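Heads up, the thing below is written out as structure tokens.
Only one protein chain is missing; all other protein chains are in place.
In this document, chain identifiers A and B correspond to the written order of the chains, with residue numbering beginning at 1 in each.
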Amino acid sequence: MAGTTVFAVGGAAIGMAAGLDLLGVVVVGFSTALVGGVLRDLLLGDAPPAAFRSPLRLTVAILGSLAAIPLRPLLGAGSGVVVVLDAIALSLFAVAGAEKALSLRANAIVAVALGAITAVGGGVVRDVLIGRTPIVLTESFYASAAILGALALVLAARLRLDPRWAMAVGFVVCLAARLAAVAFDWRLPVFTG
Amino acid sequence: MAGTTVFAVGGAAIGMAAGLDLLGVVVVGFSTALVGGVLRDLLLGDAPPAAFRSPLRLTVAILGSLAAIPLRPLLGAGSGVVVVLDAIALSLFAVAGAEKALSLRANAIVAVALGAITAVGGGVVRDVLIGRTPIVLTESFYASAAILGALALVLAARLRLDPRWAMAVGFVVCLAARLAAVAFDWRLPVFTG
Partner (left out) sequence: MAGTTVFAVGGAAIGMAAGLDLLGVVVVGFSTALVGGVLRDLLLGDAPPAAFRSPLRLTVAILGSLAAIPLRPLLGAGSGVVVVLDAIALSLFAVAGAEKALSLRANAIVAVALGAITAVGGGVVRDVLIGRTPIVLTESFYASAAILGALALVLAARLRLDPRWAMAVGFVVCLAARLAAVAFDWRLPVFTG
């Protein structure tokens, strides 16, 4: 739920930076906040997706998007605040996706894939809507951080750590990987040619 | 069903204006016509989606796309005919989405969200396919009209209006809001950083 709010604020901030109007900002914030979880539930066969079973998540996604408007001075495009908030939401979604997959008895590889898809799905749709190349393709350590966090959670669960501790481990690994990648400008090799 | 036909014709008209060939026109018309309803059914957990349970809707979507070809002189890009047809389809889908959600006992907020998603889903995919910024982001009173129509239907249902009357109310509200917005060039405020 915290991840939903943060993704809504971050998505709406990017929508404002792209010059959208009030409704466009809400549409982008709403989509960023909800698509990851909806994809996860559809891919796990958990229908209808949790976000559409109660008004709670929809309301949070809309209010989060609206909250970004008065916060605009803090949330300029590429500002540190947006990058850190986005990294937090990425980490929350990566562990929420992997944990839900494990709790439905999914295989470890499936759980890692679903953690990563849950984490990056909202951002991919946000970027496609506003016509940017998806961040998942332009920044090496965006999906990579989500994969590492989900992997850490799955390993911790295999070691029979309490689920809450396993989620904490996954969250910290994903957040640390993402922030370190931004701070030190980590890149994976490019293949052209 | 009428909405499916109209969205197919309108989607195909936009595909022709974008310089696509026969098949591209059908692909775009078909997607515009079907995506909204498919999303609605997936988000309501009503699987398989109605459009793929019988050949009827698929056939209507293909025939509607093909029908746009001889109608080409009437359907130039940005012509009034296309805008009015599109507003009618938007309104039909907004009420169909909200009504189906209510009939499956969804919460009022969920029903409004699903009405709007059903109405705009096809157009978003159409615009992403042909590489345009989605109309839902560029025109303030596109998704807004769908939200208002779905909201009117839900309020009418709360007031225990007969479902057919509630749908008529929602349809008229959505259509009036959309056409008034086009006629008077209504815009919501823009937030740039």
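In the analysis below, a contact is a pair of C-beta atoms (placed from the backbone, for glycine too) under 8 Å apart; a residue touches a chain by one contact, two chains touch by 3 or more.
Treat the numbers as computed from the prediction; the structure is a model and nothing was measured.
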{"item": "Residue ranges of subunit B at the interface with the undisplayed chain", "value": "15-17, 19-25, 27-28, 38, 42, 47-49, 52-55, 58-59, 69, 72, 76, 128-131"}
{"item": "Sites on subunit A contacted by the missing partner chain, in the whole complex", "value": "42-45, 47, 106-110, 113-114, 124, 128, 133-134, 136-138, 140, 143-144, 187-193"}
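Methods note: only the chains that are shown with their structure count from here on.
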{"item": "Rounded Å distance between subunit A and subunit B, as computed from the means of their C-alpha atoms", "value": "28"}
